[in-house]
Every structure is written in C-alpha cells, then in structure tokens.
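A protein chain is absent from this complex, but the other protein chains hold their places.
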Amino acid sequence: MKVTRRDWLVWGAGATAGVVLSPVPWKLLGDTSIWTQNWPWIPQPARGPLEVKASACTLCPNGCGLRVRMAGGWPVGLAGLRSHPVSQGALCPLGFGAHQLIWHPARLRAVRHRGGASSWDEARAAFVKACSEGPVGIVDGFPGRAASSVFESFAQKRNGAYRAVLGPESQALTPYEAWTRVPARNLGFDLENARTIVSFGAPLLDGWGTPGRFSHLWAERAAGQSDPQLRLIHVETSLSTTGSRAWRRIVIRPGSEAALASGIARVLIEDKLVPARGPMPLLTLSQAAEQSGISADAIRELAHTMVASQPVIAIANDDNPAIAALNVILGAVGSRGGIVQRSKPKHSTISTADLRDMRAVLIDSSMPWEFVPETRAEVFRFAAWDGGPTRADWLLPTPALLEDLTDMPTAPASAIETYAIAAPLVAPPTGTLSAAQFLAEIDPAAAPVEKIIRARCDELLRGRAGTVHAQESTPVTNIATAEKLEEQLRNGGVWVGEPPRAAALRCDLKEWPAERPSKPSARSSAWAAPVLPPLATKLYEESNLLQPVPRRNS
Amino acid sequence: MARNSLVFGFGLLVALLAGWVGFPRVLYSRQNQPLAFHHKTHAEKSGSAQCNDCHTLAEDGKFAGIPSTETCAGCHSEQVGTSKDEAVLVNSFLKAGKPVPWKVYARQPANVWFSHAIHIRRANLECKQCHFSYGETDEVRVYEQNRISGYSRDIWGHSISRIRFTRHDGMKMNDCEDCHRQRHIEVSCLGCHK
Amino acid sequence: MSARYGMVIDLDRCTGCGSCMVACASENNVPSLPQASDRTGLTPMLVRRISNGKQDESRREAFVPILCMQCEHETPCVSVCPQQAVEVDKATGIVMQMPQRCLGCRYCMTACPYHARYFNWWDPAWPAGMEKSLSPGVAVRMRGVVEKCNLCHGRLHSAQEKAAGAGKREIDPADYVPACVEACPTGAIRFGNLADDNDPVSQETHSPEAFRLLARIGTEPKVFYKSKEPWVRALADGSGAEVKRG
Partner (left out) sequence: MASAALADRRWIARSEERSSLGRFLLWLAPWALLLAAGVYAGGLCLWFGLNQTNMDNRFAFGLWIFLDLSIIALGAGAFFTGFLVYILKRAELKPILNTAVVVGFICYSGAVTILGIDVGQPLRSWFTFWHPNTHSMLTEVTFCITCYLAVLSLEYVPILLRNRELRKLPSFLIFEHQLHKLVPVLAAVGTFLSFFHQGSLGGLYGVLRGRPFAFREGFLIWPSTFFLFILSAIAAGPSFLMLITAAVEKVTGKHLVAEDVYRRLGLISGTLLGVYVAAKSIDTLIWLNVTSAAAGVAPWRYYEYKPFGTPLLFIEIVLLGLLPAFLLTFRKTASRRGWLLSAAALACGGVLINRFVMTVQTLALPTLPFDEFLTYTPSWQEVASFGGVIGYGVILYSLSYRYLPLFAKPKGDQSHVSLG
C-alpha cells in the first residue's frame, strides 16, 4: 500500500500525543532544572570531618589567637581565640579571610632572580658568595622570635648588621630608651589601667596594636557613654574614624603635634596641675597655640581636662620625643596606667645599624613589601606572595601563615609579656623555605628554630613565673616538663608573664627635647603580607566602607 | 477513517514505547563499583549484624558514612582469598593508601543537609527505612547515574513514573516530605537545604 | 518552644572595622569577584558609613551594619516571591532564601527596603585551589539567583546535629552564634532569641535607645539597632533628614 503525505501527518499527530503521554518531556524538564542547581563548573565544599585547631596569626607582630576550622585537612574558616589574653577573641577584618591567602594567585612558588626564573641552589650560592665578600644585613619585621635570634647570631658571626624595623606602636616607645635605659621592646602602654588616653594621631580604633585590645577596652568603658570611665581624647590633623568615635576630638595643623604637647606641658607646669617632674618646654603657650592652630585657652582647657581623670597617658603615632616628654611631665612613665616595663626583660637589642655599607641584605618575609632598604647591596627578599614591582634582586618563596613553625613573642606596646607558638597546620608548597631555614642550611652550626623554641619553653619553665592561658589557665609551676609546656603552646596556649611592676621603671629627663614635627613611621601598617585576602574586596571594592587599596589585592 | 486511526495508533504506540522503555536506558549511565563488596559475607565473617558497627554514628552526631580504608585494612592488611578484587583492594587502595572511590547510591547533592543523628537518635528510624535491605544482600548493584542531573538513580527511584511498587523506592525531596507529613513534622526549606 | 532569633546592634560600639563583613563572606562561601563593584557585589553583611554631615570638629560618624532584617510582619520578600523560594521559618523566625528554588526574577530585591538582598550576577569563582577553603556548612550559590543573610543557618544545622547526637531536643544557645556576631571585636552585634523574655538581647530591644530601621513601614524587623545619639536614632524614620551618607 502507498504511504501518503496525509499518513505521515496523522502518524506524527499520534507520535506527538504519545510523547506527551510519555515521561520524556516531563523528566527532561525536571532534570534540566536540577542540572542548573548543580552546575558542574560551580565548586562545592569538600565532604569530610570538621576539626577545630587553635593557633596564632603570623601576619603581623600582634600574633592574635586563631581558632582554625579545618575540613578535609584544609583550613576553611578563621575566628578569634577567646582564651588569648591580649587579642581576646578578636581579629582584624583581614585576618578573617587570611586562610584563603594560602591559595592567593600571587603566591610565590619558585625562586626568582631579577624577574627571571632561578633556583634555591643559585640563590644559596649567590648569598654564600656575598657573605664571603662582605658584611650582610638582615632586616626583621617581627623582632623577638626564634627566627630573629637566628638572624641576629648569623649577622653577628658575619660581623654584619641585624636590623628590626618597628611599627608605630613600638616606635612611640623608643624615646624612653634613653631616659629609662630600658629597651623600647620591653616597655608597654598600660592602657588597661588608664582613665584618660590622649592620642596624638594614633589610630587607636582604626588598626593600632592588637585589634582586640583597645577596642575591647573602649567598648566596655567608653562607647556611647557621655561621661565614660575611659576618656579618649583624639588629636588629629585630618578627620579620622577614631576621632569621630572619641570622647573629644581636637583638630590641629599637620605636624604640630609636638608644639601642642609642649603647650600642654607648659600649662601643666605653670598651673601646677602636676608636681614639677621635668624641664619646662622651650615653646611658649602662645607659640604652641600659633603653631598648632588652636587657641591658647583651648590648650589650657585641654590640659585641665587631661588631668581631671587620672591616670592619664599620651600616645604618639611615631617616635616624637615631645609627646614622650609630655608623658614624663604627666608622671605617666613608670606609673600604673602609663608607660610600664614588662615583667621579663629580653636580652635581644634593637640595632638601628644602617645597611648602606652592606654587601648583601636579607629581608625577612615579616617586612612589609613597601620596605626598601637604603642600600646598593644585593637584596635577598623572602616573601610568600609577590607584591608587584620590587627592587630586590632575589625573590625567595617562603611558607605562608598556618604553614610554618613560628613563635610569637609579646605584641608591640602590650603591657604584659606573652609567648605563643604558631605550629604548622598544613604542609607548605614544595620549594618554599623560610629565611631562618635558609640561613640554617648555610650555617649548619646555627641552632634551628625548633631548638630555640624548645630552649625558650625550657627557660619559661625554669622561670617558674606566669601562667599558660588555654581552655583553662595553668600556672607554669603546675607544668611538669618543657615538652608539656611546648605542646600546650603549640596547641594554641599562650604563656602570660606576671603583671608589670610599674614602679620598677625609673626615668629622668634632663632638658626638654628639641622640637621637631611628627613624621610618618617607616611602616605604616602592621600588615606584613604584600597582598590582601581576596575577601578584602568586600571592604574595599564591594562596599564603600574603606577607600580602595589599588595594588594590594592584585 | 479506520486507516487513519490505525496510523495514529501506530504513531502513538511507537512514541509510548520509546518514551517508557527506551528513554530510561538512555537517560541513565550504568557504572560498576570499584570492588565487588558483599555486605552479607562481611556481616557473617565479622560477626557484626548492626549497620552502625561499620557505618558508625559518633556521640557528637557525626555520621562516618562508608568506612575508611583503615577499617578495611583491619582484616585485609594482606590478601584474604584469591579473588581479583581482593588483589585490587589490597594493592591499589590499601597499600597505595588511596581511598576506595565508592559510588554512593544514596548520595544527595551539595545543597542538601541531612543529619543521620537526628533521624536515628531522635526519630528512631531504622536504616532500612531509607536504605532498603541492601545491607543484607550479597548483590553488587550497578550504580546508575542520571546523565543530565548527575544524581544517582536511587534519588528519583527506579520506576520512571514514580509510581512505587515497593515502599522503598526513591529518595527525592517528595519522599522526605511524605515521611515528614505522615509524622506531622514541619520542616522549612533550610531545615534540609544549605 | 519556637524561637524568634534576632539581633541588637549597638551602633555606639561599632567602629566600622568590617570584620563582620569578611567573617560573614568566609562563613557563607561568598565569592570575591574582581569584576564586582559596590553595586553588583555580594555582601550579605554590609557596614555602611553615615555622618551628621558636618566637616569640622563637630563631625560625628556612625557605622550601620546592614544585613537581612528578618522582618516578622508583612515580610516584603516572602509575599512577592512567585514560587515560594522565600519563607519565614515558623520554628526560628528566620527569613529563609532558597537559591535552588529561586528563578532569579529579583522581585524580592525591589521589595526589600533595606537593600539586604543580592543577586549573583556572575558565576561564583575562586582562584585555583582556593575552593578547598570553602566552608562545609553552606552550599555555593550559582549564577542567576538571589541570596541574602540566612543568619548563618549552617551553624544552626551543626548545633542541631550536636544536640541530636547527645539525644537532646533543644540546641545549646552557645552552639549557634552567627559569624558576624562572633567576629565583632567590640561586641556591638548581639544575637539572641527575642521570644525568650529572659534573654538579655530580647530585653535590650525594649530599651528606649533601641530602634528599627524604617519602623513605620510596619515590617517589624527582628534586627534592632541602638544608640544614645539622637541623630543616629533618627535612622528609625524614613525621612531622617539629619543623617548623611558617608
């Protein structure tokens, strides 16, 4: 029989009806939408057990306590460690995304020499050659670590120079070195006991010192109170967040902090608001007023307010001696709620040796990328990430945070001595070496970081002072062996020394230091890594909370 | 007209056959498990009758799922018997320290949150309720995967029409909902999704 | 027994550090995309800077963390969603967004007066290897759907599982704390059960300094703010003339 066109039409009609009555269209409709819910190119979190570890953040000298959530052996979330006595469960905003830095696209994975590919052997050879030809300088961003003493001893052997570059918090303490004969690193601001804090441009609420430290104090004792227990007076040259949050805000001419300090000191002495402790400032009140751009009455009023609620302390944002001298006049040096000496002096000294006449300079990864040594020497730059254009000859990849064993000594400007250990939680990428490991390879005689850390634990144990803060705090005297102590610290415990004995600090200031304008410090921020965590875009690009940082997140 | 209806019916029949019989075979890909694992044998040999002897549910509520290779190594540190799979297990997984890439019949997608603890400890459900009596058989089921959605066939259930002949067929959201409805337990979207 | 989870955010304590924003993004697997801007980015928790508009010593600033307000009444996003991808959970009072159900019509975004909802304009992506850092409690959303703060629902799941494992019905409140609350260094963000009169947070909502954004449109948010400064409390009023942006 003949199949007509009509037959095909009818057959098609039947087939269509059949398809509609079959699962095909409906199942396809469903499965395609399920497909959109599980697009294969969209990454999903790994399945696996979740564990929580405690450690310390090594991105800046403050070493906040970290609570690390790990899944499938990788860190999947960071939070503050409540038991940490200084950071008290807080982190800086960047810290909360820091676990992703391990995977940052700018991560350095191979040695580079002047932009070209190179190898550890070549780098080592070049460094050894340099050592044999002349003195080497080593620059350290977080002094006082085990690695720091590796640097120091290496530099001393090679009659080179060890140089630690301090953040503004520590710098503000350097003027007292001369007057108290105590190294600045052993001094601290006893904010916890102060009643009035006068900050000369120090961004106390905006990235000053350990993030959790002052913000906790301020929140508990000042925030939103019209007559707060803790009075924050903020002297600034341009409107800042800290200023708008302060109890009082005083806006002065740029660079006139010293002048204002002198003016205040003069009022304090002339109006007999304080017992005569030190020399009279060189500036007259009217000069101070004229320079700082606020009236003499305002300065006098400010001086009176400062001493109205004591203890009072002035905090500079640099090493300006005038503000330090003001503290002397206020009697803040060596008194409760002022500048105090921490319980256990460390023997390490800060040499500010200049690096000009060095044959080679080794810069540790703890130094901010911006740092450029004023030298023509061959520069060996250790870093975990590539921060963009650099004048360093060698770029040497190091382990990142959570990948390397580091000890974290007392945070800058802290009033109490602390000691913590950041144990590696994940294996570093192959082909990375920390500066300390690099030097240890070159000088086998030198003690490795592990040994030094053990020795320090041993020292702490023999000191029989302080307590270890973990889930519960244990007096050192209750800890049997150095191994036990180290184990506790490696698991996120923090050793805390005895509270400072303020009176122990003697200070004599002969004549008022020469006036000089405040200058921005060598390292603007504590953040040492050359890149920011990817999630920082939430702060800088995806909101207008903070001003964008152009290069940092590249 | 008679011819018309005949032709129409023919078209209808072809389409129906293609849709109901042919389509499922095309839609699902059939994959074998990496090893011929027999639940029954293991239950007898190890003398452990309970599911949670191997599929443990910890005190903190974490469910272990498929036992790790360490558990296998407990008995299979060296080859037991001579089967080909035995060699594969010992050499290419246990000795190599690699996890066995089991294909999980009951695997739910990443956006589903399911807690065995809540269903077992709180609701006292039996494993069988959802996982059938597979644990008592000695068959090694072929793992069938939906080529479009990537789901295991067990999720939709084996009858393409979802008209169930056994109560235990399908682990779709509707199946969860049915059970919850019977027990008058109201759960929000994010009660089971994440 | 049914809870009403909510917050009181003390604006006098907020220093605008942004820790909550990053902690939130990390907890909820929010991608950070180079092409995203402050108008197309994903910030389930977003701190906004406001001031009294002055430019001299008298300038006052405040920071307002904006997240899903968990509206209790006439919840704008719930009624508009054409396919029930948004709901208010009876048991917790959490306004829940279901990305797998969402078809991306964005009607809910036009309905939300707080701009607390965000659209996935791009496929989420991470640099090579970084997907290993994704937090396991939360599924990654796909391009073309709306998302918002679900009050760290993944953490509620773990709390529930922990309770069930111990054979308990009720979760331990200590086990369920959203990431932003945990992250806040000044304790400005407080989280609690508003249905429980003994809960300190629930009591704080009755303080004369507590207020809610756009209170008068009647959505009864479960996120409260509080401040001693009158110019900040003016936020409660839609036409708050004395408040300036940035």
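Should a chain be cited, it is by its letter among A, B and C, assigned in written order, with residues numbered from 1 in that chain.
FYI, a contact is a pair of C-beta atoms (placed from the backbone, for glycine too) under 8 Å apart; a residue touches a chain by one contact, two chains touch by 3 or more.
Small disclaimer: the values here were computed from a predicted structure and weren't measured.
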Visible chains in contact with the missing one: A, C
Out of C:Y118, C:Y176, C:F191 or C:F224, which residue would touch the omitted chain in the full complex? C:Y118
Checked against the full complex, the residue among C:S2, C:Q83 or C:S207 that touches the missing chain is C:Q83
Only one of C:V88, C:C102, C:L194 or C:V223 touches the unshown chain, namely C:C102
Considering the whole complex, not just the chains shown, which residues of chain A touch the missing one? 29, 32-33, 35-36
May I ask you to list the residues on chain C that touch the chain which is not drawn? 35, 37, 39-41, 48, 50, 64, 74, 76, 79-85, 101-107, 109-115, 117-123, 142-146, 213-219, 234-235, 237-241, 243-245
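Methods note: only the chains that are shown with their structure count from here on.
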Interface with more contacting C-beta pairs, comparing A-B to A-C: A-C
Would you kindly tell me how far, in whole Å, the mean C-alpha position of chain B lies from that of chain A? 51
Using the average of all C-alpha atoms in each chain as its centre, how far is it in Å between chain A and chain C? 29
Mind pulling the residue numbers of chain A that touch at least two other chains? 37, 44-45
If I count partner chains per residue in chain B, which residues reach a count of at least 2? 62, 110-111
Footprint of chain A on chain B - complex, ascending: 3-4, 7-16, 18-20, 23-24, 27, 62, 109-111, 146, 148-151, 160-161
Could you pull out which chain C residues touch chain A in their complex? 10, 12-13, 15-19, 21-23, 25-27, 29-30, 32-34, 36-38, 41-43, 46-49, 51, 55-57, 59-61, 63, 100, 123-140, 142-143, 158, 179, 182-183, 185-188, 227-229, 246
What residues on chain B touch chain C, complex-wise? 57-62, 110-111, 113, 115, 117-118, 121-122, 186, 188-191, 193-194
